[in-house]
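Before we start, here is the structure in question, set down as C-alpha cells.
In this view, the complex is presented without one of its protein chains, the others remaining in place.
The first chain written gets the first letter, and so on, giving A, B and C; residue counts start at 1 in each chain.
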Amino acid sequence: MAINEKMLEEILNKYPAKVKRNRKKHILIRDSAQEIQEIEANTRTIPGIITNRGCAFAGCKGVVLGPLKDMVHIVHGPIGCAYYSWLTRRNKARADEPKQNFLAYCVSTDMQESDIVFGGEKKLARMIDEVVEIFKPNAITISATCPVGLIGDDIQAVARAARAKHGLNITAYSCEGYKGVSQSAGHHIANNGLMENIIGEGDWEEPPSKYTINILGEYNIGGDSWEVERILNEIGYEIQVVMTGNGSYEKLKNAHVAQLNLVQCHRSINYIATMLETKYGTPWLKVNFIGIRATIETLRNMARYFGDEALIKRTEEVIEKELAEIEPQLEPYRKICANKTAFCFVGGSRGHHYQGLYEELGVTTVLAGYEFAHRDDYEGRDILPNIKADADSKNIPDLHVAPDERRYRLKIPVERMEELKQDIPLNNYKGMIDDMADGSIVVDDLNHYETEEFIKIFKPDIFSSGIKDKYIPQKMGIPTKQLHNYDYSGPYAGFRGAVNFARDIAMGFATPTWNFIVPPWKDQPLLEGTIENCTANTCVEEVAT
Amino acid sequence: MAINEKMLEEILNKYPAKVKRNRKKHILIRDSAQEIQEIEANTRTIPGIITNRGCAFAGCKGVVLGPLKDMVHIVHGPIGCAYYSWLTRRNKARADEPKQNFLAYCVSTDMQESDIVFGGEKKLARMIDEVVEIFKPNAITISATCPVGLIGDDIQAVARAARAKHGLNITAYSCEGYKGVSQSAGHHIANNGLMENIIGEGDWEEPPSKYTINILGEYNIGGDSWEVERILNEIGYEIQVVMTGNGSYEKLKNAHVAQLNLVQCHRSINYIATMLETKYGTPWLKVNFIGIRATIETLRNMARYFGDEALIKRTEEVIEKELAEIEPQLEPYRKICANKTAFCFVGGSRGHHYQGLYEELGVTTVLAGYEFAHRDDYEGRDILPNIKADADSKNIPDLHVAPDERRYRLKIPVERMEELKQDIPLNNYKGMIDDMADGSIVVDDLNHYETEEFIKIFKPDIFSSGIKDKYIPQKMGIPTKQLHNYDYSGPYAGFRGAVNFARDIAMGFATPTWNFIVPPWKDQPLLEGTIENCTANTCVEEVAT
Amino acid sequence: MTRETTAYRSVNENPCNMCMPMGGILPFKGIEEAMVIIHGSQGCSTYMRRHIAEHYNEPIDVGSSSINEKGTIYGGAQNLFQALDNIRKVYQPRLIGILTSCLAETIGEDVEGITRFYLKQRDLEGISLIAVSTPGYGGTHSEGYWLAVKKIVAGLAENTEKHDGINVIVPNLSPADIREIKRILKLMGVRYTLLPDISDTLDRPIARPYTKIPPGGTSIESIRRMPGAVATVQFGVTVEEKLSPGHYLQTEFGVPLYNLPVPMGVEATDSLINLLAQLSGNNAPQSLNMERGRLLDCMVDSHKYNAQGCGAVFGDPELVYAAARTCAENGLYPAVVATGSGTANLEKMLGPVLADSPQQARLLKETDFTQIREACRETGVNIAIGHSDGKFLTEKEGIPLVRLGFPIHDQVGGQRLLSVGYTGTTMFLDRVTNTILEHKHKNYRAVMYRKFYRKTISERTALKR
Partner (left out) sequence: MTRETTAYRSVNENPCNMCMPMGGILPFKGIEEAMVIIHGSQGCSTYMRRHIAEHYNEPIDVGSSSINEKGTIYGGAQNLFQALDNIRKVYQPRLIGILTSCLAETIGEDVEGITRFYLKQRDLEGISLIAVSTPGYGGTHSEGYWLAVKKIVAGLAENTEKHDGINVIVPNLSPADIREIKRILKLMGVRYTLLPDISDTLDRPIARPYTKIPPGGTSIESIRRMPGAVATVQFGVTVEEKLSPGHYLQTEFGVPLYNLPVPMGVEATDSLINLLAQLSGNNAPQSLNMERGRLLDCMVDSHKYNAQGCGAVFGDPELVYAAARTCAENGLYPAVVATGSGTANLEKMLGPVLADSPQQARLLKETDFTQIREACRETGVNIAIGHSDGKFLTEKEGIPLVRLGFPIHDQVGGQRLLSVGYTGTTMFLDRVTNTILEHKHKNYRAVMYRKFYRKTISERTALKR
C-alpha cells in the first residue's frame, strides 16, 4: 500500500508539536518529479524518542577501531561500555599469527568511583604496561568513555608517554559518548586518529603489485570481506588493507602505497578516503559489493579505472564464471522472493546498499533510511557545500592534511581522472534518494514508534534492520533480517554472499511459522477500516492498546 | 546387622512351599565351623521369580564371542536379540586397523514370520555373502536365537558351505535361548566353538617371546584389560591374546603358543582353559586383577610359575612403583569407605573378585552371590567330581579334545608343576565361599524379592550388581555400583583401576544427595519394631504395601 | 517423498527397532497394580527389563515362564502356571499381562487358551489376565505396544452406562509427556481415562516405603468403563486398524473415535484443544492461550536457525510423524524420516506434511541405521532427532542428535523429556535450535574461512605463477 502526506501527518500528530516539526524534516516521500528533495540528518536525537542510534564511543571503538585484529583496544572508563562493545559486531578476523588476534578480548580500566574522583590517568598508564606485557600487541588504542573527558583525564598525554616508554604505536581517541549526535562522530574521530597516527607509519614506498588497492568501510561482518577479497584476488588485485574488517596495524601502516581506495561504507570512512587523496594522491572509488549487479558494476568500474585490457578481460571472465555458479542456486529463492516488499533501515550505508540486492531477488524496498548518516549519504556529495556545520559537528574538528612531499603521487593523469569521473563514481557518491522509487519513504533515524506505524501502513513482507527494532515487526508477524549482524549468518557480500542472503530471506518468507500468526490485518480489517473514520489520535490509540 | 536362620525362614515363607524348598538350597549363611557348606547352583530358574539371569544366547554371543573385534558376529533370528546384545556390555576394543573393528555393528537376519514358516537358511546364506562383501571381516560367527533350532535351520551346514565358498573362518553357534538354565550354557557353547574352530588355526609353532601368555575370561569392560595389559607389559610379558576383551581372530588363532593361560573369569572360560591344557599342555593359573592385593598376588604367582629371577625382581619393582603411585591417591577414599558394608551380587566371578577390593577399602561384603555360576565357583573345583550332571547340563555336551600330536608340549616339568600347585592356584580355583566371613550370606541367583528383603535386614551401605536390580536399592536410599558395566566408568582392574573404583564408590557414599532421602529405618523403626511381633506373612506384607 | 525399505538386502545392520514383546510390556506398566510375564525363554524378559530400566531408570519387574529345552518339546503351560502362581503370591497384582516371545510362538503355544484354563483351574476372582500374542518376528515394538493396549481394552471393557468422560489413548510417550497431556485435559475441564498411564509408574518419585508395584497407572475399573465414554481421543494416526484400541471401542461399543496426531507442534496441539473444547463445551483458558503465544514467539525467534536445519527423524512411527510434522511446521526440512516399523499409514500421513519441502524427502520404513546413515549422507542431513541409537550418526557422520523417544540410554532424563503441548513443543524446539546453533558455532569460523577465503590463497598463488 502506498503512503500519502495525510497519513504521514497522522503518524506525526501523535508527537508533541515541537517533536512533530522536528521529525517531519527527517522523513520524505520520494517524488522524482521534485528536482531536489531535502532531508534533515545528523542532527540531535530527540530525547525520549526510542532511537536506534548509538554514541561516539560506539562509532569509534565499536565500529572503526575494534576490527583491527593485531592491536589491543583499551577502553578507558567504567566497565559497561567495554562490555557492551565486546564481540557484538561480528566483525570476523583471522590472524596470520594466531596469537596476534585480540578480537576476543575486552580490555578495560574498569574505573571505579575513586578513579572518577581522583582521576584515572595513573591507572590507565599502569594498565598499558600490563597490556604490553600480557599481550605483546603490535599496537594499542585507548578509547575514552563519558567520564574521562568530564574529569579531565589527559589520555593523549598518557598515550604519548606510553608510546615513548614502550616504543609501540599507542594512540588515544577522545570519543566520549556525548560527543556529536550519534556514532558518526566516533567514525570521524577514529578516521582522524588512524590517518594521523598509523597510516603512513610504514616504510613502504611502492605498492607490492600493479593493482594494489585498499578497501575502506568494509568491516567483514559475517565474513563479507573474505568473499570480496576472494573475488578481487581471483581477478588479480592485491589488497593492501581492508579498513578495518580483518585489518591489522601491520597492513594499515602501509596503506599509503595503494593505487586506488575502494569505499564501501561511505559514511564511516569517507574522511580517510578524502584525506588519502589529499595526502598521497590516491583517488577513491565508491563501490558496492552488496548485490550481484552492484558487484559486477564495481568490478567493471575498477577495471575501467586501471584501464588495462588484460585486467578488463580477466574481470569479465571472473564475472561470467561466478554468475554461472550462482545463478542456478538463486533460482529457487527468487521464486519465493518475487513480488515482496521490504523495509531497509540500517546504519550509514547498508540502508542503501541492500536495496539493489533486494531488487534483484524481486523484493521492492518501500521504506529505507539510515540511523546516523549525513545529508550527503541521502542526497549525494554534491550537497556537501550546502551543509551548514552546527555546534555538534564542529566539536569533531576536521583533520587538516596536506600533500606528503615525498610520497604524493598522481595515480592517473588529471584529464583521464576527469573523464573517468563522468562515468564512474570516482571520488563521488550520489546518495540513496536517487535510487528510491516514487512513493517510497525515506526516514532518517527511524524510531520504535514510527517503525510500528509505518509497518501498519506498508505491511512489508520483510523488515531489515538491527536487533533492537527487529522484535517489533516479529511480534507483528513479519519476518526480519538483521543487517547489522546478519542473525549469525553471512557473508552476504559478493556473488556467493548474494546466494546466502537470498537463502536467508527466502527461508524467512517460506517458513510455515507465519501461517500460525496471521497478522491482524489479514483477517481483521483493523486498520483500513478505522483509519479513515477517526481522528488520528484516537485511531492510533485503538491500535496501540 | 546379622542374619539368622529364623529371619531367612521368614523371608522364604513368602514363597509358595515348593519355591521355598527350592530357594532355600540356593542360600546359605556362612559358617566356617562347618567343614563343607553346600549350595545349589546352575539349576533351572523358577518361573515367575524375577531373576537377573539371561539366556544361552546372551552368554555365547553377548559375552564370549561379542568382544572379538575383527569378526562380524551375525545373529540369526528375529531382530530383538540382536538389538539387545548390541553395544550393551561395554567391552571396549581398539583395533590396530581402525576399519577392522566391528563392535559397533549389530548384524542380524531379522527373521520375519515367513522365515519362521519356510525356514531361514537361504536368507542366512545370502546374508553371509553380503557381510563378506560389505565388511570384509577376518572371520564370521553366526549365533542362533530361539526359533532357529525349533524350525530346524541347520546353521552349521550353512556355515560350512559359506566357509568353503568364501575361504573364511565362518562358524556357527547353536546357542538358542532355551538351552541350559542361564547364560552359562552359552559360555560353554562358545568355548567349545572357539576351541574347535579357531584356536590353533594359526600357523605359529613357537611363542613370540619368553613369557608369552593368554588372558582368559577378561572382557575389557570399561578398559580393564588395557590396565592389566599395561602392567603385564611393563613387567615384560607378551600377551598373545585376551579372551575375549579387545581380542581378535587374528590373535586368537595362535593362542596355542602361550606358555601360560591366566584365568580371570573362571565361570565363563574354564572350559577353554582345561581344553588348552589337554591339547597343548599349557597350564592355567587362576588370577584376579581386581583389587590391589589380588593383583600383587597374581603377579607374584605368575613370576613364580616362570621362576626366572630377573622376572621376579622386575615384578617386585613394578609392584613397588605402582603402589607408590596409587597409595596416596587412595588415602582420602579409604577414609570415606571405612566401616561400610556391601552386597556383591554379580555374574559368574565378579561376585567373588570384588570382595577383596572392597575389603582393602574398608568395606565388608555381607552378602554375595552369582547369577549363573556353578557349584565349583562357590565351593571350589574340588567339588567337581560330586556334581551330578542334570538334563539341562547334558544338553551342552563337553567337547572332547585330545593332546595335539604335533604341538603338545609340557611347559614345565611334572614335578615342578605339582610343587607349584601346592602354593599357587595352578589349574585350580577354590571358589567364593572360602573367602566369606561368618554370618555373611551367600545367595545363588538372587531375585528382586530377596534383594529387597535382604536389604531390609542388612541395610548395606552399597549394593553392587547390575542395572536391572540397582534401582530397587536406589529407591530405598542406598548407593549402588554397577559391576557389569561400571556405570559408564572404569577401568577397575589392576592398580589404577583400584583408584577409579575407590573414587567411584567413595563418591557414592559421600554425595550429599542421600541426606535428603532418609531411609525409612533411620527415623522410623519400620522393620525392627514389627518383625518380632507378627507372623512372617503379615509382617512382610506390611512392609511391602 | 520417496519410499524405501531395506527389503532388498538380507542383512539388518544396526536396527532401528526392537521386538514385539518389548513394546508389549510398556502398556502393562501403565495399569494400576498390574504385572507382566513373558512366556518364553527367560533371556527375553531379562534383556527387555535391562533396556527398559536403562531408559526410565526404574526397577522393571517382568516375570518369565523360563521355558527351557524340555519345554520346547512338552510345551510351556506348566511353566506359565508356575510363573503366574509365583507372581501372584509375591506381587499380589490385580492384573497380569502375559506376552509371548519367539519361543512360545514358534512351538505354537495357545497362550490365550492356557490363560483361560489357568483362571478356570485356579478358580480365581479379583484378578484379570490379559494374554497377548507377540512373537519377536511378528512386528516391531511399536506393533507390540498397540496390540497390548488393544488387548487390555478388549479384555477389560464392559458394557457400561454412558458417562461424560472421554477415553484418551496414548502411544509410547515419556512420562513427562503423559503428565503434560493430563494437565491439558484438566485445564480443559474434561473427565478422562488415559490409557496407558505410565506417568507415575515409570517416573516414580522417591517415596517411602518402597513398594514392588509402583503406585499409579490407569485403574482397571476405569478401563472397564471405557465403552461408556463420550468419545475416544487416540494419538495414533499411524496405527493400523487391526491394532487400534480406539477402533475397537468404536466398532464394538460405538464410542466415536477421534484419531489425532500426538499433540506436538502448534497445529497438532490446536487440534487437540479444539476437539476437547468441542467435546466438553469449555473454552481454552487464558493460560493455554499464553502458552500458545509463547510457542509462536519461540518459533518466530528461532525460525532462521531452524530453517538451516536439514533433519533426520527416526523412531516409533507415531512419534516420528509428530516430530517430522513439528519440524516441517518450523521450516526445518525433514529430509529423512525413518522407522523400523512397516506401518503403511505413516507414508499416507506424511505425504501432505512433506509436500512443501524444498526437495524430496526420503521415507525409510522397516529400515536400519546403515540405511539411515546413507540417506543422511546423500541428503545432507545436519541434525538428527530420535532415540539414543542414533548416536551412531553423531559418531560416524558428525551429525548432532537431539534425543527424543525410546530408548534413551546415553543421557539421563529420557523419562522427563517434555515435548508435547505448546510448552513441551517450545522445549523441544529450544533443544533442536540450540543443538543446531552449538553445532554451527563449533564449525562456523572454520567453514566460513575455508569456503570464502582460504581457497583463494591457493588460487591466488596459482594465478601469480
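What we mean here is this: a residue touches a chain if its C-beta (ideal position, glycine included) is under 8 Å from a C-beta of that chain, and two chains touch if they have at least 3 such contacts.
Because the structure is a prediction, the values reported are computed rather than measured.
Visitor: Which chains here would be touched by the one that got left out?
Guide: Over the full assembly, the chain not pictured touches A, B, C.
Visitor: One chain isn't shown here. Among B:Glu10, B:Glu229 or B:Asp445, which residue touches it?
Guide: B:Glu229
Visitor: Among A:Ala2, A:Leu150, A:Ala310 or A:Ala338, which one touches the chain that has been omitted from the display?
Guide: Residue touching the chain left out of view: A:Leu150.
Visitor: If the missing chain were put back, which residues of subunit B would it touch?
Guide: Against the left-out chain, subunit B lists 92, 94, 222-223, 226-227, 229-230, 233-234, 236, 332, 474-475, 477, 479, 487-491, 496, 504, 507-508, 510-513, 516-517.
Visitor: Which residue numbers on subunit C touch the omitted chain?
Guide: 57, 200, 203-207, 289-294, 296-298, 300-302, 305, 410-413, 416, 426-427, 430, 433-434, 437-438, 441
Visitor: Touching the hidden chain in the full complex, which residues of subunit A are there? Just list them.
Guide: 14-16, 19, 44-58, 77-86, 88, 104-113, 115-116, 123-124, 126-127, 130-131, 134, 145-147, 149-151, 176-183, 391-392, 395, 448-449, 452, 466-469, 471-472, 475-477, 517, 519-520, 526, 543-545
Following the convention adopted for this analysis, only the chains that are shown with their structure count from here on.
Visitor: Centre to centre, by mean C-alpha position, how many angstrom separate subunit B and subunit C?
Guide: For subunit B versus subunit C, the centre distance works out to 34 Å.
Visitor: Report the inter-centroid distance (CA atoms only) between subunit A and subunit C in whole Å.
Guide: Centre separation, subunit A to subunit C: 52 Å.
Visitor: Where in subunit B do residues touch two or more other chains at once?
Guide: Where subunit B is concerned, no single residue meets two or more other chains.
Visitor: Would you mind listing the residues of subunit C that make contact with two or more other chains?
Guide: Nothing qualifies.
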